[in-house]
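Only a single protein chain was left out; the remaining protein chains are all shown in position.
For chain A:
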């Protein structure tokens, strides 16, 4: 499979990465090189093969559903580019 420039723009938008027109052609080439490389997997017969879900057999541990951490908003917000009144601040999302 290979991607065209419209797909590159669509994927960039899905990934929330702004791309310039100059970058689109360049990315198309790079993405197609990687996709050509992984296309080799088509040769493998995977009929009746289960997809891997856990590389080491393990049971998901359970714990009581109680709050066991938190109550320090200052530490949580310490690295925020913008914060107000104990909240992360962003541009208006809903008009």
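What we mean here is this: a contact is a pair of C-beta atoms (placed from the backbone, for glycine too) under 8 Å apart; a residue touches a chain by one contact, two chains touch by 3 or more; residues count from 1.
The rule is short, and it goes like this: contacts and distances are computed from a predicted model.
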Exercise for review: Assuming one chain is omitted from the figure, identify its UniProt name from "Glutamyl-tRNA(Gln) amidotransferase subunit A", "Oligopeptide transport system ATP-binding protein", "Phenol 2-monooxygenase P5 subunit" or "Cytochrome c-type biogenesis protein CcmE".
Suggested key: "Glutamyl-tRNA(Gln) amidotransferase subunit A"
Exercise for review: Write the list of chain A residues that the hidden chain touches.
Suggested key: 1, 3, 7-8, 11-19, 27, 29-31, 33-35, 37-44, 46, 49-56, 58, 60-61, 63, 72, 75-76, 78-82, 88, 90-93
